[in-house]
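Only one protein chain is missing; all other protein chains are in place.
Now for chain A:
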Amino acid sequence: MRLLVVEDDAEAAAYLVKGLRESGYVVDHADNGMDGLYMATNEPYDAVVLDRMLPRLDGLAVVETLRKAGKQMPVLILSALGEVDARVQGLRAGGDDYLAKPYAFSELLARLEALLRRREGSSQQTRLHVADLDMDLLARTVTRAGRPIVLQPREFRLLEYLMRHAGQVVTRTMLLEHVWDYHFDPQTNVIDVHVSRLRQKIDKDFDTSLIQTVRGAGYRLRGSD
C-alpha cells in the first residue's frame, strides 16, 4: 500500500511517516499543498493523509481539485479545527474521513485502514460472514456456528460495523461516530461496556473469542484468516 502524507510541520510529518512505514506502508511526503496536489495527481497512491492548513494551497482546495481531476483515492483530512462544522466542511470538500489534532496515532492508523479496506467490501451485501459468525442484514438475525444469537438493535449495528471491518482495528471514537453518531468524547468507558455486553452474547459459549481488545487502540473482530 502506497500512501502520501501532506503535512507542513516537519517534525509531525517525520513521526507520521516513520509510524506509517513501521506499520508496513510505503510513504511519500510533501510539505505543501501544491507539491501534494502534484504528487497525488501523478502517482498512483492508495490513500492520502492531508493536513488541512497547508502553505501554498489549502488542504480543502487540494481535495476539491483532486476530486475534480477524477482521483477517487481515499483522503483522510487532519486538522487542528475539531468542531463538528469543520468536519462537515472537510467531508463536503471530498474528504473521506476527518481527524482532529491532536490525535492518537493508533486512531489514525485504524481510520486509514478502514478507508483502504472500505472499497473492497460492497455495501450491497445482504449477508455478512466472519469466521463462524453469520449476519443476515435483511432478516436482522445473527448466528454463530449455526446457533441463533439474540441482539438488541444497537448491538446489531455494533456487530455489523465490527464485521464490516473484520480484521481491522476499530477505535472507540470510530464506534461512537458510526454506531451512535456521537461526535464527542463521553469521557466514560461507555463503548467498552457495550462491547463487553456484545462479547458476552457472541463469545461466551464458544472456545475462541472473536472480539479482541487492542491495547491502547480499540477492538478488532478476528478475521476469517
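Everything below uses one rule, namely that contacts are C-beta pairs under 8 Å (C-beta built on N, C-alpha and C of every residue); 3 or more make two chains touch, one makes a residue touch a chain; residues count from 1.
Basically, contacts and distances are computed from a predicted model.
One chain of the assembly is not displayed; among "High-affinity branched-chain amino acid transport ATP-binding protein", "ABC transporter permease", "Cytochrome c oxidase subunit 1" or "histidine kinase", its UniProt protein name is "histidine kinase".
Set against the missing chain, the residues A:70, A:102 or A:146 yield one that touches it, A:102.
From the options A:125, A:189 or A:209, the residue with contact to the unseen chain in the full assembly is A:189.
Contact between chain A and the unshown chain involves residues 82-85, 102, 104, 154, 180-190, 193-194, 197, 216.
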